[in-house]
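Shown next, in C-alpha cells, is the structure this report addresses.
With one protein chain held back, the other chains of the complex are shown just where they sit.
Chain nomenclature is as follows: A and B, assigned in order of appearance, with residue numbering initiated at 1 for each chain independently.
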Amino acid sequence: MSLRENLQRLGIVLPPVSGPFGAYIPAKRVGNLVFVAGQLPVKDGQIMALGPVPSRCSIEQAQAAARQCAINCLAAVQSLGPGAVDALVGVVRVGAFVNSDATFTQQPQVANAASELFMELFGDAGKHARAAVGVNTLPRDASVEIDAIFETR
Amino acid sequence: MSLRENLQRLGIVLPPVSGPFGAYIPAKRVGNLVFVAGQLPVKDGQIMALGPVPSRCSIEQAQAAARQCAINCLAAVQSLGPGAVDALVGVVRVGAFVNSDATFTQQPQVANAASELFMELFGDAGKHARAAVGVNTLPRDASVEIDAIFETR
Partner (left out) sequence: MSLRENLQRLGIVLPPVSGPFGAYIPAKRVGNLVFVAGQLPVKDGQIMALGPVPSRCSIEQAQAAARQCAINCLAAVQSLGPGAVDALVGVVRVGAFVNSDATFTQQPQVANAASELFMELFGDAGKHARAAVGVNTLPRDASVEIDAIFETR
C-alpha cells in the first residue's frame, strides 16, 4: 500500500501548511533527502500537550502528542509542492525532544508513538535511526518536538 | 548578490578560524553537504551572552548571540580551505539550542535572529528547516548554541 493509502486507511488527513513562510521553512530538500523542521504537537491550531512529562503531561498524552508531531512532519513536506508527500520513500532519522521533569527517563516510550506511526505509514521503509532526549522546556510550552529526515525520489 | 557581497554589505567580517584542530573540527564536507559543528556566540574571543534566558540573558541579548552563532557557522566553513565559503549555495538545516529557564518558551524568537541572517546572506537559498529547543545548560555557560548544514557546489 502507498503512503497515501495508508494515511487514508488510518483516517489521517494531513493538515494544510499555509505560507508565506519566513527564513525558517517547514521542509527543505537537498538531493534525495528532505529535512523537516522541528514539529510541535499542533492540532486544529492548538498545542495538544503542554508542559513537562509527567508532572503536567501524562506519558499517554505525550505519546498522542508525539504521534501528532509525526503527522505534522508529513504535513510539513506538503510545503515543497504538489506530489512531494507522494514522492517520499522512507524515513531516515527522527529526533525527539521530550519536555521532561528531571526525574523522567522514558523519552523512548514517548517517541515510540511517532516511530510506530511512521512504520504503519511507510512499512519497512519507515524504519529509522532516532535520538530521543529530555529537555527542560520547549517552544510554546509544548510537551514534545520532533524533527525528521525523509528519503525522497 | 553573492554571499561575499552580502557579507560586505552588512559589514560582517568572518572571524578567522585557526587550527590545528583535534578530533572535533569546525566543519566537515561529505558530498554536497557541509556539516558545521555547534557554534557558541563567541565574539573577539569572548562568549557574548551567558546563562539562561531570560533570568540571566535577555531575549534581545540572546537574539544578538544567535546572530553571532550564525556568523560563526559561516566562519567555521573557512576551515575547509580557501573558496569553501564562496562555494556555499544555501542553508539546509539549522539546530538551535537555547539555554532556557524552565518557564521560557520563546526559543523560536531567539533562533529567528540566526535564520534571518542566513536569508539576508543567501536570499531564498538561505531558507532552511530548523529545530529550536530549550536546554538547561550549554558549554561555557553560553546562552545559545547553533549548528547548521549547508549545501555546497
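Going forward, a residue touches a chain if its C-beta (ideal position, glycine included) is under 8 Å from a C-beta of that chain, and two chains touch if they have at least 3 such contacts.
None of these values were measured; they are calculated from a predicted model.
Student: Out of A:Q39, A:S79 or A:S100, which touches the unshown chain?
Tutor: Once the missing chain is taken into account, the touching residue is A:S100.
Student: Footprint of the hidden chain on chain A, which residues?
Tutor: Interface residues of chain A facing the absent chain: 31-33, 92-94, 100-108, 111-112, 115-116, 118-119, 126-136, 149, 151.
Student: Which chain B residues would touch the chain omitted from the figure, given the whole complex?
Tutor: Spelled out for chain B, the touching residues are 21-28, 30-31, 35-38, 52, 95, 97, 135-141, 145, 147.
The rule is simple: only the chains that are shown with their structure count from here on.
Student: Taking the mean of the CA coordinates per chain, how far is chain A from chain B in Å?
Tutor: It comes to 24 Å between the two C-alpha centres.
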